[in-house]
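Every protein chain of the complex appears in place save one, which is left out.
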Amino acid sequence: MSHRFKGERTLMRVFIGESDKYQGRPLSEVMVERLRDRGVAGATVLRGVAGFGASSRVHGDRLLRLSPDLPLIVEVVETEEAIQAVLPDLDEMIGGGLITLERAGVIMHRPWDVRLSQRELHRIEGLQAED
Amino acid sequence: MSHRFKGERTLMRVFIGESDKYQGRPLSEVMVERLRDRGVAGATVLRGVAGFGASSRVHGDRLLRLSPDLPLIVEVVETEEAIQAVLPDLDEMIGGGLITLERAGVIMHRPWDVRLSQRELHRIEGLQAED
Partner (left out) sequence: MSHRFKGERTLMRVFIGESDKYQGRPLSEVMVERLRDRGVAGATVLRGVAGFGASSRVHGDRLLRLSPDLPLIVEVVETEEAIQAVLPDLDEMIGGGLITLERAGVIMHRPWDVRLSQRELHRIEGLQAED
């Protein structure tokens, strides 16, 4: 069983390329570390199996599936405030690319046996407890 | 060629971890079976290549990419009613995790050569036939 909370959050999705670098390191890796360091609730990196255009590099006429540069999507579900707070970091890292922002209803579950820490209290801010 | 229908549906996305279990079995597997048993139109499980936080377990300071617990997203596009009907099942299974709900316009194609069964009629309920 778990605590159940309900409310609204923002879904951010950052479209980059697998070969994108930031200061010599893989951009997706630096981005996930930065998001975690900034206290963002979670992040998920999805790798596409094919695609084109979703990267900071200009891919010309070749499909990405023909090159090693597969598309990556970094996803975060957070409060609008938390998203706005990390955007300057992401702006600085992304040479070219696309970020989308969508509103999403959320249902969040937190284990009963985990005492809600300060960080957890921050997570559920603005959500409505349901049990 | 195909029948074409148009309307509104709900996109549900469930963020869990690959190592999450339900009664000793992989949670994603149990969830997909349950969704199918409940007559949900379809489900897609995406596996992230890296991430943190999107799981019932507390991951501490290590990135998931360093651990075997990669993030999973289980996606369903269905009527609001069908989503609400399966939520209690999902609530029961999920020890900790996140569900997002978004409204999405849909265009649904159904093969001409498949006679619309009762189940198919249920699928297209509330959608507008376009040809």
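All chains are identified by letter, namely A and B, in their written order; residue positions are counted from 1 within each chain.
Here is the rule we go by: a residue touches a chain if its C-beta (ideal position, glycine included) is under 8 Å from a C-beta of that chain, and two chains touch if they have at least 3 such contacts.
Note that the structure is predicted; figures quoted are calculated from it, not measured.
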Study note, to complete from the structure: Only one of A:26, A:48 or A:105 touches the unshown chain, namely A:48
Study note, to complete from the structure: Had the left-out chain been drawn, it would touch chain A at residues 15, 46, 48-54, 56, 58, 63, 65, 71, 73, 87, 91, 94-102
Exercise for review: In the full complex, which bits of chain B touch the chain not displayed? Write them out.
Suggested key: 1-2, 4, 9, 11, 28-29, 32-33, 36, 40-47, 72, 75, 77, 102-111, 114
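In the analysis below, only the chains that are shown with their structure count from here on.
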**Study point:** Euclidean distance of C-alpha centroids - chain A vs chain B, Å
**Key:** 19
